[in-house]
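In this view, the complex is presented without one of its protein chains, the others remaining in place.
So, subunit A:
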Amino acid sequence: MAKFLEYVPGNSFLHRMNPSVKLICAVLFAIACFATSNLAFLLVLLVGALVLAASCGLGRETAGLCRAVFAFSLILAVVILLTTPHGVPLVPLPWGFIGTGSLLAALTVIVRLMAAAIPLFLVFYVTKMNDITNSAVKQLHVPYKYAFTFTSTVHFIPVFMNDMAGIMEAQTARGVEFDGSLVKKVRLMIPLCVPLLVSSVRKTNSAAIAAEVRGFNLRTRESGYKDYPLGAGDWGALAVCVLVLAAAIALAALGL
């Protein structure tokens, strides 16, 4: 199983797509998820996203992502359940009630977040970091410094996660028990953020220096080696995503 947000080599349709198109499609897909509240449509989008993930052999990674997004969206869902008294009352609360509408709204949030997150995360699993940077610079005219900063940030996420795991292992070896409730785990992890922060700042500084001594400041839009031509598949994917967005907006406009 690949590490979080780390490129997984492959030759699937998604792997072969133009990096900028992948990024644009993922963003359009995410906007579509937020444009509509139609649960059936969102479920179709979620299934579509899961099929995409399976098509490039990233089922396990996506399942892991879904678990993480589910845990996060569950918090939002609980808040919605407790604060949105809609539909037929099911459970009375001192300040209102939990109704069928509340359940639907909570479920919609969970499905929406999962459907929106999957394509965005897939982009990073199926695209080399340099291709995202170079394509964004060449085709989307994003300034190189911003594109590089963005991809470097993504690049460092697994590095910092590994560092945190290392720090936790070292603490475990010294008798700290991270097993137990989430609250206990968080309480034990907070002091570890200081060494993580120190090592992160050091690593970031080293990376910046290493990039600078390899001519980072000389980079221009034209100096990228690879070209990223758009193929028929890219245009097709763009068209599908635009249609999905249009359908989501139409459903919202019709109040469905």
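Brief remarks on what is shown
Here, a contact is a pair of C-beta atoms (placed from the backbone, for glycine too) under 8 Å apart; a residue touches a chain by one contact, two chains touch by 3 or more; residues count from 1.
As a working rule, contacts and distances are computed from a predicted model.
One chain of the assembly is not displayed; among "Cell division protein FtsX", "Protease HtpX homolog", "Dihydropteroate synthase" or "Cobalt/nickel transport system ATP-binding protein", its UniProt protein name is "Cobalt/nickel transport system ATP-binding protein".
Although one chain is not drawn, the whole complex shows that of A:12, A:152 or A:171 it is A:152 that touches it. Listed here are the subunit A residues that touch the chain not shown: 3, 6-7, 9, 128-131, 134, 148, 152, 155, 158-159, 202-204, 206-207, 209-220, 222-226.
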